[in-house]
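Left out: one protein chain. Kept in place: all the others.
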Amino acid sequence: MIMGSNMAECHPVAFRWPLKAKTDHGAVLMHVDPRFTRTSAMCDIHSPIRAGSDIAFLGGIINHVINSNRWNTDPFFKEFVVNYTNAATLINPDFKDTEDLKGVFSGLSEDGKSYSNATWSYQRHPAPTPPAAKVGPFTDLLLQRVPGRPKTDPTLKNPLTVFQILKRHYSRYTPEMVERVCGCPREMFLKVANTLLNNSGRDRTSNITYAVGWTQHTVGVQIIRTAGVLQSLLGNIGRPGGGVLALRGHATIQGSTDIATLYHSLPGYLNMPDARKVHDTLKDYILTEAVPISTSYWGNFPKFAVSYFKAQFGAAATEENDYGYNYHPKITGDHSHLPMMVDMTAGRIKGFFVMGQNPAVGGQNARFQRKALSKLDWMVVRDFFETETAAFWRNSPEIQSGELKVSDIKTEVFFLPAATVPEMEGTFTNTQRLIQQHEKAADPPDDARSDSWFTYHLGKHLQQLYGDSKMERDWAIKNLLWNFDPDPQEVANWHIKDEPSAYKILKEINGYTWADKKPLPTYANLKEDGSTACGAWIYTGVIPEEGKNNAARRQGDNWISPTWGFAWPSNRRIMYNRASADPAGKPWSEKKKLIYWDPKADSGIPDAAGNPIRGKWIAPSGEGIDFMPTKAPGSRGKDNGIGFDWLGGNDPFIMRPDGKAWLFAPFGLVDGPLPTHYEPYESPVENPIYKQQSNPVLKTWKVAGNPYHKVADPNYPIIVSTYRLTEHHLSGTMSRWLPWLAELMPELFCEISPELAAERGIKNAEYVTIQTARGEIQARALVTRRMRPFVINEKVIHEIGLPWHWGWQGRARGDVVNNLSALVADPNVSIHEGKVFTCNIRAGKRGGAA
Amino acid sequence: MKISRRKFLKISSTAIGTVVASEAASLGLDAKAMTDKTAQIPMKSGKQVQSVCPYCAVGCAQIVTIDATGKIIDIQGNPDSPVNEGTLCPKGAAAYQLAVNDLRWTKVKYRAPGSDHWEDKPLDWAMKRIVDLVKNTRDANFNEYEEVPDGKGNMVRKRVMNTYAIATLGGATMDNEWNYVQQKLMHALGVVYVENQARI
Partner (left out) sequence: MAKGMFIDTSVCIGCKSCQVACKEWNVLEGEPTHFRQLPGAPYPIAVNFTGNSYDNTAALSATDWRHVFFIEEFSQDRSVARWFFSSDSCKHCNDAGCLNSCPTGAIIRTDMGNVFVQDDVCIGCKSCVPSCPFGVIALSPKTGTVHKCTLCNDRIHNGLGTACAKACPTGSILFGDVPELKAIADARLAKLKALGETKANIYGYDEAGGLNVFYLFLDRPMVYGQPEHPVVPQQRLPLSTAATVLGAAAIGVAALISFRERGSKKSEEEKK
C-alpha cells in the first residue's frame, strides 16, 4: 500500500521493485491518495481520500482488523502482538483517552497548548535492587536507576491493557465514519483494509510506503505512527516484505538526519543539549536523556555521548572538564527552519549560510521568507546557479512589485560556486540507510569547491583568529579537533590541493581509538572514558579498519546484497529483524525466512571452562542481525541490568526500553500516545469525529505576514495540496536550469477537476489565479478527471493540486507556489503543513479583478 | 562543415555495404559476414568513475565517464547496482547536464550592501571577508548565560554558550562529510540555528 507517497513519480527507480513484484509475482499494489497520479495508474487499486484524512482512514483499518474474524482466529496475529508489541502492557489507571475527554488526552495543560505525559505511563513492578558492579562512571549511575518491569496481561483482557485502550480508541473509526471523513466509498475502504489483512500473516507480509504526503501535516508524526501501529498488529514489522518504508527525497537527506545538521539533534540521534532541561552538566545530560531509555540499546548512551565530545574537542576533552561539555552550545527553544525565519524577520539573526537550499522558493510562506532575507546583514549562498535565494535582493516579486527597493536592502550577499557530485569525493546515505561512496571524477571548474572545502577552510581561518583567545566562550572553537588536511597522495591527481580528506572525515564519523587512532569495527567498541572518539555512533563499521571503506563496496547479489555499500547500523537492512522469527526463534514460515536461532551453533564465546557456549542467531542471506547474536529466544533479561542485559530473548525492538513495538507511546510524543484524527489547521470542514477540531498542541506563529484562515472559511473553501513531479527536483535548482528537464515541465500548472473548472469558468491551459491570505499566484490550468471533488460530511469539497518547483529564475519559470502556504507545523518535529491548506481560485491572471 | 570527396566516398561505400547486408538478411541470407564492416563505429568512452545520483534518496549508482583530458563526458546508471540495475529516472539521466551547464556560475559573485549589481571577486577575498563577518557577528552576539524557562513556570539562569545571530540552512544533497564538519564547526561557534532540508 502506497499512501502519502507518489512513488512512481517521485521515486521512479524505487518503484521498479513493487512493479516487478506485481508483474512477476502477482503482488497487489494499492494507492491511497487524493489525486489519481502516475502511481495510481500503475496500481491495482486507487482509493481516493481527502487530503489530511489519513489517520481516519488508517484508524479505520485498525478498527476493521482487530475486529475481523481472520485476525481473531489465525493464532499468528495474537502470537506476534502479545510477544512483540506492548499490547499486553498495563497503563496508568489515571490515563484518559480521547473517548473520555472529547478528543483530547489526559495531561493537557490549562492553556491547552501542551501535554504532560505523566498519566500515559506504564504500570510497573517495584524497582530492582541495583547491582554493586563498577562498570563505568556513567553506566553505574544508570544502573542505580533501572525502573521495575512493566506489568502486563498477556490475555489482553484487562481494560487497562494497551490493547483494550486501543480497541476503545478506534471503535468509532467505522467504515461509515471513514466515508464521512475521507470521502472514500466504504466499499473501496473495505477492499483496501481486507487486501492488507488477507496479505498479512505467517506466510505473507504487506508493506506500507509513505513519503512527505504523510509528514507535511500538523499530525504528520502521528500519521506515520498509525501505520506503525497497524503494521505491528498485522505482524508486518521486522520481516521481509513488511515494514513502513519512508521514501525520502534527497540524495543524503537520511545522512543529514543521521549526522544531523538539525538544531535539535547531535549526530547519531543524541538530543542536543537544551538549557530548558536538566542538562547543566554532562552527568545531568546523560541522566536526563538516558535514564528513561537505559533498558534498551540506548543503555550505551554514555559511550555514544562521551565519544561524540571526544571527537569534537580531541585532546582538550578530558574527564576533568566533562569532555568539553560546558563549552558546547545549548538550545533554548525551537530553532528550526520556520521559527528561524520568524526570528530573522525580527532582526535576531544577522548572518545566514544557505548552502544547497532555496528558501525563496521552497520555504513555506515564501514571501515572508524572502522578506526575512532582506533583514540580514550578510548572507552566503553556495550553489550551482543563481538561485532565487541568491537573487532575492535584485529581482524578487517583492522588488518587481515595488514593495521592496534594491537600495534599501542592506544585506551583503556572497555567491560561492559549488562543486557537483562527480567533482568531489564523499558519501550519501539513501532512504534505506545505505551509505554509498561517490568518487571524484574531475576537479570542479574555476572557483567552485566542495561544500566540505568551504566549511573546513572557514573553520581553519576562524581557529587561527581565535588561536590566542583566553576567553571561555572561545574555548570550543580554539580546541576544536579540526585536522582533515589531505595526505599528498589523496590530491595528487587534482589541481585543487586543499580539499579536506573525505576519508579522514568519514573515519572520524566512524570512530577510532584515541590513543592509536585505529578505526573501530563496531559501536560495541565505544567507551565512556574518553578513550574512543566517534562522530556518529550509528555509522561505526563503515570504516572498520584503516584504509577499508565499506561505503565503497560494490558487490551486489539478488537479494540483501550485504556487500554493496554499508547499511547502518552494523550493515542491517531490515531493522528489528528478530521479529522475523517466532518466539521460539524459528522463522514464521519458510517463505518469509530471514534470521533464525540455531541452538547448536558455536556462539564464538567460551564459557568459564573454555568450552564454546552453544546457540547463535543465523542469517543465511548475510543480513546483519539486529539483535544480540547470542541471546536465546525466550531467555529472560536481568531485572537490574541495562541495555541488552535487561532485554529478553523475545524483545526484538531493541531501541525501545521494553523491547516491544509501541502500539501506545507512553512518552516520546508531545501530542498524545495514540494517533487521533484531527482536521488540518486550515480545513473547510469541522472535525466529524471529535469536538476537538485540530491538533491541540500544533505550532503556529501568529506574526505579521503570516495570517491564517478560519475553519470552514467561506473566502477560502478549496483544499490545496502541494507536491512534486518526476521531471523536476524540489525548488528546481537542480532541474529548472537544465534544458532537458525544463522542456519536460516548462511552467507552473494547477490541477483542477472538470467539476470545479465548470463551477469557476476555468478552461484548460488558460491561466488561473490561486489566492490565500498569504499571497496570490497564477498558474496554467490543467483540467483533468484525475482530480475529483469529495463529499465530506454531506458537503461537496473541491481540492486542487499545485506542484511547487518553479520560481522566477532558470530556464523553466512560474510563480512561487509557496507564496500561498503558511507557517504552521507539527508539534513534534516542526514540519510545516504543506500537504493541505485552504485557498480560493478563479479564472484569469494574477492582479486582475476578483 | 565541408565534406571532402574522400570522406564522402568512404561513407557511401559503408552505406552501400550495410544496405546490402541488411537487405540480404531480410531475404534470409547470412548477414554475419558483413558485421565487421560496421563494427568500427566510435562511441563515447573513457575512464569510468563510480558515483551516486545527486537527486532523490533512492541512491542509484552512477558511472561517470571522463575523456582523456579529464572532462566529464557522460553519466549513466551502474548496471551492477542492486538498487537501480543501471536504470535512472529523467533527473538521474540528466545528471550530466547538471555538471556541464552553460548557466552554471563558477566564479565568486559579491553584492555589496544596497548595491544593484553583482561583482566578481576572488575566492580568497570572499573567504576572508566571510570569516571576518562570522567572527564579528558572533563576538558581538554571544551568550554565555541566559534566563530560560525550567518547565515548572520559573525562569532560571542557565549556561547556554550560544549565539542567535548566525543561522545555517543546508540542502540534503550534500555529503555526509559536509554535514559532519558543518555541525561540528557550528557547534564550536555556538550556532544553534542549524537547520537542513532534512526536516522536510
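Each chain gets a letter, A and B, in the order it is written, and its residues are counted from 1.
Keep this in mind: a residue touches a chain if its C-beta (ideal position, glycine included) is under 8 Å from a C-beta of that chain, and two chains touch if they have at least 3 such contacts.
Keep in mind it's a predicted model, so treat the numbers as computed, not measured.
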item: Options A:I642, A:A781 or A:I800, residue touching the unrepresented chain; value: A:A781
item: Omitted-chain contact residue, chosen from A:A476, A:M745 or A:I770; value: A:M745
item: Residue among B:I66, B:L103 or B:L123 that touches the chain left out of view; value: B:L103
item: Chain not shown, touching residues in chain B; value: 1-3, 5, 7-8, 11-12, 15-16, 18-23, 25-27, 31, 34-35, 37-39, 41-44, 74-77, 79, 84, 86-94, 96-97, 103
item: On chain A, residues whose C-beta touches the chain left out of the figure; value: 8-9, 12-13, 15-16, 19-20, 23, 36, 38-42, 46, 725-727, 739-747, 749, 764-765, 780-782, 784-786, 788, 811-813
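Quick note on the criterion: only the chains that are shown with their structure count from here on.
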item: Separation of chain A from chain B, taking each centre as the mean of its C-alpha atoms, in whole Å; value: 24
item: Residue ranges of chain B in contact with chain A within the complex; value: 49-62, 64, 66, 70-72, 75, 78, 80-85, 87-95, 97-99, 101, 103-118, 122-123, 126-131, 133-135, 137, 141-142, 144, 146, 148-151, 158-200
